[in-house]
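Here the complex is missing one protein chain, while the rest keep their positions.
Chain nomenclature is as follows: A, B and C, assigned in order of appearance, with residue numbering initiated at 1 for each chain independently.
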């Protein structure tokens, strides 16, 4: 269990995230195939692959640089809606990390909120439009709440995971209002949003790292 | 049973031939698909269809004209190797019919021989090359023999049918030396030649007409 | 679907290598291997037309880089957007000092990446305007036509924008006439069989042996009607009705028409379809000024076709008639 994340933790957590998400690529592909174009599986596999490769070069940079460059590497190799939004998230979160040496609950909450705002700006979507915002929003909110209460990182991430899961489950009943799936908005009801699912998986992976890492 | 064929018989026999061969079109398609391009089924269906249509217009012409124009109508609508050779056969046979009022064994033998020579000229193939010649040659020969012996048309056609059948069966073991199938000559062994099969079916149809018509 | 490929992950790069080997007189690559531009770029004093999108749609997008067409293209993985950085490279390498038009199909992946690229170009004081092509009638109602997908209508947009820029128009002029063209372009497609993205290995959708889907998107996005496969004439009726009633196209309108094959559908079938669409249009008094029939915007080996109409005015007619030349599109 980790109380804060150092630079090495950030790198390790990102690697774990890559491994975890890549393992789930087929699930994401299927969800995206159901209401999108089915490329999210490839995006995840290639994108996280590129990120992990970039980490090899970046390991001795500061945390902010690692996160920003890592996200850019993801989108360079696996550009897509998800890729651009992933890069936007990491870039905005990285901004919050400038000069920061270790990530606790407060820092993580700031990062998540910044990422959420970034995605909103880039994608011009709203909560409830059936997008990754619907997982990212609750995540940021839960972390902010945890930060306000001053709870430990591991608890904060437990709550964030729960919030993200609820958020992602709520997307099932939503009708898509933006992006590819909005072209057949009616038919998207009943299917969980793939991008939101990916965000939930990322939160879960991070929660897992913090809970189990020595 | 018919002792000779009049103009009305010729028309009726050609119609029967069209019906019989069209019924067998699928068999011919399959044989042609095995060692050729599979179009012989369509050629037969369309070609004999065109011939039968032409007969409606031609019924009051003389026998020679009926046969020649009928063959040309076949090839106009279903041009192909088989179509061109069918037109060649009918044209050459028609030449033998100029001024003839009824077809007995001798006339039929002359027609078959002329058709055989015509196909040889047009197609530049030899007996044993695995072509329709291998059915047409034995047919002409059997009819000539029958004519020499002076036997009745029905008997002559019985023998011709038998000869054509033997001829067509012999094509099974032959390797194709001309036309489309010669491009994979080796692999044609074991398959009966489609064009020869069609000729055999034509002879059988005619034999049937002569044997059963009132 | 069986494919003539090597490593699926190398597919796009090997394809690009082949295209560059084949057409060095017309195309060249920039410092970014996915940013491909005209061999004579940058053309000083000419508005640069930049495009891009996922691979798998040739001649769209790269095939329309050429004389009287686009200047550069950023090339994504199959059915995936290119990156912002690639588009930025293409921009740097083609802009001729008088601004750039980003002209591409309305897909959120492309929009987000190319918007990022435009912001990067802006930091270099390169002026970028964007026109999104959104011609697929099946993807949103008329009132929301700007939300529609971009499909084969891209071809007319390239033709118009490219010819206008080649004539020496300013960026504002190019943008204006291209917007006008896009606003008067409608498409409707039918899919009969899916395609398979090499790296995915499974078909983009499933469809019964006796079924068709009207309005399906070029990546397999669901359409507006799935039913029994109909005759070419019935399909023509459906596509024409959808397109004509949408804008709507009216008696005495003069149009450019595109019957586009999605990949596996032979040109013979496209002409059978063309025949009936043309008859219907003539019946309605709509005059077909110019026709394009063939594979202009594909989806790998998808089977199916689409109809696109562009309503012409005097300027658009001149621009559509202008010569153009790329390795994939030639008109003299």
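The definition used in the following text is that a residue touches a chain if its C-beta (ideal position, glycine included) is under 8 Å from a C-beta of that chain, and two chains touch if they have at least 3 such contacts.
Everything quoted here is computed from the prediction, not taken from an experiment.
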For the chain not depicted, the shown chains it touches: B, C
Residue among C:125, C:143, C:252 or C:268 touching the omitted chain: C:268
Residue of B:5, B:85 or B:203 in touch with the missing chain, whole complex considered: B:85
Residue numbers in chain B that touch the chain omitted from display: 29, 33, 36-39, 41-43, 46, 72, 75-85, 87-88, 122-123, 178-180, 182-184, 187
Residues in chain C touching the chain absent from view: 1-6, 11-12, 14-19, 21-23, 55-56, 58-59, 63, 190, 192-193, 195, 209-210, 212, 229, 231-233, 235, 263-275, 278, 291, 293-295, 298, 300-301, 303-305, 325, 328, 330-332
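The rule is short, and it goes like this: only the chains that are shown with their structure count from here on.
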Contact graph of the chains (line, ring, star, complete, other): other
Per-chain Cα centre nearest the global Cα centre, belonging to chain: C
Chain whose average C-alpha position is farthest from chain C's own: B
Whole-Å gap between the CA centroids of chain B and chain C: 55
Cα-centroid distance, chain A relative to chain B, in whole angstrom: 77
Chain A and chain C, separation of their C-alpha mean positions in angstrom: 33
